[in-house]
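As structure tokens, the structure follows; a few thoughts come after it.
A single protein chain has been omitted from the complex, and every remaining protein chain is retained in its original position.
Moving on, here comes chain A:
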Amino acid sequence: MSAAPRKNETSGIDVSHTDILATAADWAAIGRKLALATVVETWGSAPRPTGSHLVIDTEGNFEGSVSGGCVEGAVITEAIDVIESGKGKMLEFGVADETAWQVGLSCGGRIRVYVEPVV
């Protein structure tokens, strides 16, 4: 269900970092309601390093990544809830959670993603 994460996606000189937060600021400035997802912990061969961001709006528009594309769908769904509730939430993905989440990291890694509203 998800593309195999490409190892070289971890290498982008932290440019993603800046761009995502710049996008978040731009979106916030035009009044979009947003959530920010951040990789806070990784085990094994996780596709994106800690600190990687994904910004999501209520329409499901997003920019950035927290994995190689494996779990973004689930994060986006949760993010829309987070925007509504205004409360941050910790998500965990990985092989062990496949039954719970129906998504997993095909690379065999495990990640924790913190999703918070941008307010």
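The definition used in the following text is that a contact is a pair of C-beta atoms (placed from the backbone, for glycine too) under 8 Å apart; a residue touches a chain by one contact, two chains touch by 3 or more; residues count from 1.
Quick note on the criterion: contacts and distances are computed from a predicted model.
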Assign the chain not included in the display its UniProt protein name, restricting the answer to "Membrane bound O-acyl transferase MBOAT family protein", "ABC-type quaternary amine transporter", "XdhC Rossmann domain-containing protein" or "Phosphoribosylformylglycinamidine synthase subunit PurQ".
-> "XdhC Rossmann domain-containing protein"
Candidates A:D57, A:E78 or A:E116 - the one touching the absent chain | A:E116
Touch rule applied to chain A and the missing chain gives residues 11-15, 17-18, 21-22, 24-25, 28, 36, 38, 40-41, 49-51, 87-88, 90, 112, 114, 116, 118-119
